[in-house]
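Here the complex is missing a single protein chain, while all its other protein chains stay put.
Per-chain numbering from 1; labels A and B assigned in written order.
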Amino acid sequence: MIELQDLCKTFESQNGEHFTALHNITLHINAGEMVQFQGVSGSGKSTLLHILASLLKPTSGRVEIAGENIASYSDYYASLYRRDTVAYITQSFHLLGELTLRENLLPPLVIKELSFKEINAATRKALEIANIAHKADEKVANLSGGEKQRAVIARAIVNDADIILCDEPTANLDKANALKFLEIIKELKRKGKTIVIATHDPLFDDLDIIDKRFMLKEGHLE
Amino acid sequence: MSNIFLSPQVIVLLFVTLSLAVVLTFAAFKTVQLIKNYKPNAVTQEQYTLEKSSYLITTIIQVSLFINIFLLALFTHTLNSLSDIIPGAMCAAGVVSSNAFGNPLIVLKVVIILCSLLWLRINKEDFITKGHPYFKRKYLFFLLIFLLFLIDIFLELNFFAHLSTVEPVMCCSHIYKHTQNSFSLSNSSLVTLFYTLYLLLLLTLTLNKRLLSAAFSLLFLYISYLAITYFFSTYIYELPTHRCPYCILSSDYAYIGYFIYTSLILASYYALSFALFVQKTELRAKALIWYTLFVFIVSAKFIYFLIVNHTTL
Partner (left out) sequence: MLPKLHFLLLLLLKHKKKHLGIFLLSALLIALLASTLFISASLKKDIFSTLDAQADITLQKYQAGRLMNLPSSWLDEALAIEGVTKAQGRIYGEHYYEPKEEHFLIVGIDFYDEQVQKNLQRLLQNIDIEAFLKRKNMIIGTGVKKFFNEYAYNDYYIFRPPNRSKEKVYIYDTLPQTTALIGSDVILMDIEEARKILGIPRDEFSDIILEVPNKNERLTVYEKLLVSHFNTRIITKEDIQKHYENLFNYKGGVFMVLYSIALATFLLILYQRYSLITTADAKEVAILKSVGWSIKGIISFKLEENFIVAFFAYIFGVIGALIYVYVFGAPLLRNIFLGYNNLQNDASFTPAIHLSDLVLLFLLFVVPFMLAIIIPLWRVAITEPNEVLK
């Protein structure tokens, strides 16, 4: 499903300095697997996830998803990939604060030429999976931290993506909400989704549903 | 300076054209950079930056070409209303032929519109195809259109500068008074040619004869202009001596001219884009529909007249 080959990412700052955040990453993730990237802050986890989400282009190397190198995609195909194949869940909850939860689920749906009926059906389903249907018409600015994260999950999965990327999903949550998150993620794995989690939260350390663990250290895979 | 430049329509026309020229010049410069440095399928940082600037260029071109289409309508309308302040002129025909720049300008504008429509179509195909197969070609094509656009501005400025509000010009019935057109075709052979070409177009398009239908569609464009001017317009005006391709654009005839010319240009565009670029049956269907619609609107009054009076004008 996911195949990385000699993936490198070098950032160039405004004053011309180069910084390599990822060095020659090569790895393989099967469909339906749940994998975890571990590593301290600054080790390159978010950068890797951004590349997987096609929000960032690698400097070199291949990023093959289902046999296609998404690094060579034009923006149009990258956007289709982000729309249909991959869901991206951030640690800080990026939502459109002035809109209600239901309205926040519109952006991934309106670009798909769907009817209002289909949009409503997809919204309802996603809200149920993310266990947040009861807050559908609440303004998201008024939601609690845990609820906001479930809102982000609902939006991420509303187009039924195959790959789900989570960047530090539990960093801003209390224990109770973190456990709720685990429930949702288990449910998604049961549905056959490929799940990639980047975290150094000990909560994940002895979780038996995780199939593979990768350790990142200063941009190198160990 | 000619006081034509103080006519509100002309000012609007020039202001809008000028703002188009500014953004298009910017886009043209960017395009040259793009063509020079673009390497298909390369995955370097430079390529990503180039790709991003290609979205800017494409947007500018798209919006500008789209606007340009409306400007043609504004231009013809301006010509019609300028005939109010130019002695002798009854409609745009007198204004257009009052100096040497008018007729080339009109022809050029039609060519630009057709090219623009084709460009928009190629761009659309290029955008949704992996690997951007038309990338370089479409930007080269744009540079060509840009060149035409510059010539267009040059002609347009000269055209207005040489319009006089004092010297009388000829009116349309004078300009087109000769039944003889440039091919020395008689009216009956002109009309026969018109309908024959229409049928040939339908045939070649349906049979996928690409080059042939492209050639026919260009020829048909010209023959249609002649047939409208020398034959069909007289039925619209209901006056055998009134021959004019412009008066049909006025409100006196319910702006029917805009429908006629729009359908003709759209039909030519679909036919050409089918014949020259993208083999999509959807395009061919649209070409057939628009051609038929055009022929129908143009000949409606003629046929009506035939049925009622059992004779021609």
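One rule holds in what follows: contacts are C-beta pairs under 8 Å (C-beta built on N, C-alpha and C of every residue); 3 or more make two chains touch, one makes a residue touch a chain.
This one's a predicted model, so the numbers in the text were calculated from it and none came from an experiment.
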item	value
Option touching the unshown chain, where A:Ser43, A:Thr59, A:Asn131 or A:Asn159 are the choices	A:Asn159
Per the touch definition above, residue among B:Tyr55, B:Phe154, B:Tyr222 or B:Tyr304 touching the missing chain	B:Tyr55
Interface residues of chain A (partner: the chain not displayed)	46-47, 50, 53, 55-56, 75-76, 78-80, 82-84, 88, 90-92, 94-96, 98-99, 103, 106-111, 113-116, 119, 155-156, 159
Absent-chain interface as seen on chain B, which is shown	3, 5-9, 11-12, 15-16, 19-20, 22-23, 26, 52, 55-56, 58-60, 63-64, 67, 70-71, 74, 77, 81, 84-85, 87, 127, 165
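As a working rule, only the chains that are shown with their structure count from here on.
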item	value
Centre-of-Cα separation between chain B and chain A, whole angstrom	50
Footprint of chain A on chain B - complex, ascending	41, 43, 45, 48, 51-52, 55, 127-128, 130, 132
Chain B-touching residues of chain A, taken from the complex the two chains share	12, 57-60, 71-72, 74-77
